[in-house]
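The complex appears here minus one protein chain, its other protein chains still in place.
Now for chain A:
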Amino acid sequence: MIDRTNGGSPPAHPQVFHTVPTAVIAEAEQRDRYPQQSELRELSAFFSSGQKRLEIAAALAQNADRIVAAGANRIFTGGSPMAYLERATDPIGLPGSGYYIGEDFLSAKARSKANLAQEPRSIDPTSGLMDWFKSLFAQGRPNAPSRFRTIDISKYGVVRMKRSMRDLDWFLRYTTYAIVAGDTNILSVNVRGLRGVIPEDVTLATVVALQEMQWKAAQYVDAEAKALVKRYFEVLITEYLVEKPNPRLRFGASKLHPGQPLPQSYYDSALPTPRLVIKPGLSETEKQEAIRAAYRQVFERDVTQIYGVALYDLESQVKNGQLSMKEFVRQLGCSRLYRREFYEPFTISRVIELACRHFLGRGLSCLEEFQTYFEVISEGGLPALVNALVDSQEYADYFGEETVPYLRKLGLEAQECRNWGPQLSLFRYSTPVRKVPQFVTTFAGQQRPLPNQHPYGVGNDPLEIQFGAIFPQETRHPKTQPAHFSTTSRRILIDSGLHNGRNGDRNGNTHWGRVPGTFGHPLLKLEPTHQPRRGNNAQGPYLDVARHSIEAVILGTYRQVFGRDVFDGQRQMVAETKLKGGEITLREFVRQLAKSRPFRRLYWENLYITKAIEYIHRRLLGRPTYSREELNRYYDLVAKQGFYGLVDALIDSPEYIEEFGEDTVPYERYLTPRGYAMRSPQGPLAWWKLRDNPDIAGDWMAAHTPRQPVKIRSTVDSVVASAPSARSAQIAMATATSQQPREMAQPASDQSTRTNQGAGSEQSPIVAGSSAPMSGSNAERPSASANDQKLPSSGTNPS
C-alpha cells in the first residue's frame, strides 16, 4: 500500500507546560469570556512579582556550578564529581537538534578532542574553602538520614556518573524555569515519577543531593527570596518521590483499535481545560455556562436568539434536572438547527466526520468505523447516527451522563498517528466550512492503485501519458481524485478509414480532418491481388496506387513500426522480398521488423522497462496500455521471456488479430485530448493559448488544405434562396475567397440557424468525444468553427 497523499498534516507543537498567563487565557478562551477580575488580580500579582523571580533565576543560573557541585559533593566521594558534568554549550549533537551524535560513534580523533575540551571543571580551591567555612556556620543545613551511604565515584562508573551529574544540573535548570514561569507545572511535567525510572538504589542519594542543593541555592538569594526557592525545591522533591505514574489509557474506539497508553506527564502538561458538568446542586450561572459549552461543542458556536431556535424548553428542562446532559446533547443533535447546519449542506461522509467531532470529541478513527456509521446513517438517517454516537460505549466512558462533551485534543489524550493531520485539522474552528470530507479522502489516498487505474500518476485519463510522469505530485488536491478507467470507458477513436463508405468523400478521405502527428493514411492494407476494394461501389472500381501498391504498404509499415521513415540501411530487405513474394503475411512482416536490430536498439535497449513496453505496445497494437494489470502481465512476460517474447505476445495476441488481421498495417487507434495537444504545432503548452492552437482537427484542416470555391458558392446560393431579405450580405459573402472561411461564416450565422444546428451533428467526432478541456476551448467560439466545417457539406445537401 502506498500512501501517496500527504494527509495535510500540520506540524504540531504541543505546549509542554503552562504558565500563569497562558493558563488564565486558556481558561477564559475555553469559556468564551474575558478574564475575570480575580484572574486579573492573579495576573497582576504575577507581573509585580516578576522582577523578583527573574532576579532569583539569574542568581541561580550564575551559581549553577556551585549549587550542583554542592549537591554532588554531598553524595559522591573519591573524586571530583564536577569533572563529569558536561554542559551543553552547543546545541549541535543534542537529541532533538537534528543530528545527534551518540558518544560511542565519535571517531577516535573527535573523542580525544572532546576530552580535551572537557577540562575538569575544578572548583576554585580557595572559594571551596570559603564555602566550607561558611557552611560550618550556616544554619539549617539538611541532615542526611542515617541509612544514607555516600557513593564511590570509581565504583559507580563513568557513564552513570555523567548521567547523575546531568540530572542534577537539569533539576536545577527546571527549577529556574519554574521560578520564572511562576508555576510549578514545569517541574511536575519533567520530574514527576522519575523515581520509577532512576534505579532504586540511588533514590535516597538523589533526595539528599536535592536537599543539599536547596540549602545551597538559598545561600545566593536574599531572605525574601529564600522562601520562594525553598518552596520550588520542595515541589521538586515531592514530585520526584512520586511513584512512577500509571500511563493513562485512551479507550479503544472499536475492536480494531484497542486503546493506546499515554504517559502521565503528557497528560499533566496539557492546558487545564475545565470539564463542565450539569449536576442538580449547581448554581444557575454554572448551569448556564455548561449549557453554553454544550452549544459550543455541538454547534461550534454560541446559539442565541438570532438563530431562531426554540431550544429554551430543553434548556429549562436541563436546569430543572428533568433532562441529563447526555439527553440534552442527543436532543440538540436531533434538532432542526443541527440538521440545517451540519447535515443538509454536506455530503454524507462529511456529516459523519462532523458528527463524530461533535458527539465524541474526536475524528474518525479508521475506515471500518466510518463504514459502520455510514451504514447507520444510510438506514436511519441523521437521528439514527446521533443516537448511535450518543449511546456508544465510548460516549459513556468519556462523558457519562453529566459531562458536557469536549474535544479530545492533542495533550488530552493519545492521538492516533495515522489520522494525525485530519484529526488536528478537524479540530480547527472553521472546519464545517470545508466541504470535502477530510478522512475519507485521506483513506482514499492511502491506496494501492485500483486494478483498473493506471499506475502512472492519477490523471483522469491514463491513456495518454508522459513517460516521465511516474512520480505523481505529492501534494495533490483532494478534488482531483483519479477517475476509474477501463476498457469500456469512452475515448476518442481515430477514424481508421474502415467506415469511409458511410461518411467519407469520393477519395475515401473523411472530412473529419487528419490529426496532426498521426502517421500517413489511416488505413493501409495489403491486397496482393491489387483488386479494388469492395464496399465502395458508389464510386466505381478504382486503384489508388499511392495507397495500395505494395511499396506504399511497406513504407507505411516502417512508418508505423518505427515511428518514422527508416534509412535505407535500416530496411529489412530479406523480409521485404519475402513479403513481396507472398511468402509471409503482413503480420509476419511486422513481427520481423519488430524483432530487427534497429527496432530493438530504438525501443528496447536504451529505455527503462516500463517505457520500452509502453512504446512497443503503442507501435504494435496501436494503443497505450490500459491498466496496471495489463502492465504487470507484460512485466512478467518480459522478465521470463525477454524482448522477443514480448513482441511475439503482442503480435500473436487476439487483439492484434482481431483489429489488424493478417494484412492490415497497424495503425494508431486512440487519441486523447492531451495527446492531441502534445502533438499540436505549439505543443502542450498551447492549451492555454487558444488562438494559436487549432482546437479541432477540422480547424487545422481548414487552415492547411485549399477548398473548392465552387462548393462554397453553392452553399451561399442555397442560403440566399432561403433568406432573400438578407441578399446584400450574401453577395458580399460570395465574393470572399475560400482562404478566409471564418470571415464568411460570421455573417451567415446570423440567419441560418438551421445551418448551425446541422453543424452540431456533423462536427468532428474528435470534438464531440473530447473531454472537458477541449470542449472548454471549443466553447470559446462555437459558431465560427461549426461554420467552417459546415459550409462545404451543406452545399451538397441543401435540404
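Here, a contact is a pair of C-beta atoms (placed from the backbone, for glycine too) under 8 Å apart; a residue touches a chain by one contact, two chains touch by 3 or more; residues count from 1.
What we mean here is this: contacts and distances are computed from a predicted model.
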item	value
Undepicted complex member, UniProt protein name, chosen from "succinate dehydrogenase", "Allophycocyanin alpha-B chain", "Multicopy suppressor" or "TIGR02186 family protein"	"Allophycocyanin alpha-B chain"
Touching residue (missing chain; options A:E29, A:E344, A:D391 or A:E605)	A:E29
Hidden partner chain, touching residue among A:F148, A:Y177 or A:F643	A:Y177
Touch criterion as defined above, residue of A:F46, A:Y220, A:F374 or A:F643 at the omitted chain	A:F46
Chain A, residues in touch with the chain not shown (by the definition above)	15-19, 21-22, 24-25, 28-29, 32-35, 40, 43-44, 46-48, 50-51, 54, 57-58, 60-61, 64, 87-89, 91, 94, 96-97, 170, 173, 176-177, 180-181, 186, 302, 304, 306-307, 428-431, 433-435
